[in-house]
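Chains shown are a subset, placed as in the full complex.
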Amino acid sequence: MAGIRRLVLDVLKPHEPSNLLLAKILSELEFVDGVNLSLYEIDQNTENVKITIVGDDMDFDEIKKTIESLGGVIHSVDEVVAGKRIVETVLTEQDR
Amino acid sequence: MAGIRRLVLDVLKPHEPSNLLLAKILSELEFVDGVNLSLYEIDQNTENVKITIVGDDMDFDEIKKTIESLGGVIHSVDEVVAGKRIVETVLTEQDR
Amino acid sequence: MAGIRRLVLDVLKPHEPSNLLLAKILSELEFVDGVNLSLYEIDQNTENVKITIVGDDMDFDEIKKTIESLGGVIHSVDEVVAGKRIVETVLTEQDR
C-alpha cells in the first residue's frame, strides 16, 4: 500500500446522473476500495456533495475524469492522505 | 461485497402502515442486512423518518418501490456508501 | 437473528406499578434480551420514560399489551431496528 490512500473532495454536480450512480461508478475504479458520498446542499439544478474515497495508489486524474464525465466539478480537495499508513489529522493546542 | 453498501434516506410517510412494518419489510429484502428507522418529526397525517439501510449490492429501485408501496416518498438520499469496504465520512479542517 | 431487534419507546405511565416492575416484566418476555428504562420527566400523577428493548424477532403487540396492562401508554416509537444485523443511525452532513 502506498501513494494516495484517501481523498476528501467537495463536488458540485447536477441532480442527474444520481449520487447512487456516481458513488457506484467511483467504487468500481480498479484502485478504489470504498466510497462515501454525502449530500450537504441542494439547489434547484445542482447539489453539493462531499465524497470520501479510500484505496491504494489512487489516480486522481482518473477520479477527476470520472466525476467530470458525469457532469460534476471538483471545487476543492479538502484532504489528501498518502503513504504506507493512513494518518488521521491530530487536534493540537492550536485547534482548541 | 460490492455495489451499494449503505444508504441513508429521508422519507415522508403516512402514520399507517406503521414504522415497524416498514422497517421489517425493508429488512426482509434479499440484499439487506439490517435497517434502522428513526422518527424525527410527526405531523397530524404524516411523519418524517430517517432510514439507514445496510447490505450488499443493494438495489435502490427495489428499496424505493418497497417504500412507495407502503405510502412513503423518498425526499432525499443523504448518504451513499459503495464498494468493497464501508467508508465513513471524515471530518476535515473544512468542517470545524 | 431477524425481525425486530431493537425498539425505543416513549411511554407515559402512572407512578405505580413501579419502573422496576415494568422493566423486569418486559425483560422476561421470551423474545427479549434486555431492557433499559430511563426516567425523563415526573409529574404529580404520571411520569415519562424512555424504554429501549433489545431482542430477537420481537412481537410489538405483546410488548404493547404488557406496557398497557401495567397502566402505560406508548406515545411514540422513536426508533425501530430490524434485520440480521443491528444498524446504528449514521450522522450525515444533513445533521451538522
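Order as written gives the chain letters A, B and C; numbering starts at 1 within each chain.
In the analysis below, a contact is a pair of C-beta atoms (placed from the backbone, for glycine too) under 8 Å apart; a residue touches a chain by one contact, two chains touch by 3 or more.
Source: prediction; values computed, not measured.
K.L.:
Wait, 3 copies are placed, so what's the full copy count for the complex?
P.N.:
In total, this homomeric complex is made of 7 copies.
Operating definition for what follows: only the chains that are shown with their structure count from here on.
K.L.:
Using the mean of all protein Cα atoms as the middle point, what chain has its own Cα mean nearest that point?
P.N.:
B
K.L.:
For chain B superposed on chain C via Cα atoms, how large is the rotation, as a multiple of 5°?
P.N.:
50
K.L.:
Once you find the CA centre of chain A and the CA centre of chain C, what distance in Å lies between them?
P.N.:
39
K.L.:
Using the average of all C-alpha atoms in each chain as its centre, how far is it in Å between chain A and chain B?
P.N.:
22
K.L.:
Which positions in chain A touch two or more other chains at once?
P.N.:
38-39, 50
K.L.:
How about chain C: which of its residues touch chain B in the complex?
P.N.:
Going through chain C, the ones touching chain B are 2-5, 60, 76-90, 92-94, 96.
K.L.:
Can you list the chain C residues touching chain A in their complex?
P.N.:
92-94, 96
K.L.:
Once bound in the complex, which stretches of chain A touch chain C?
P.N.:
38-40, 50
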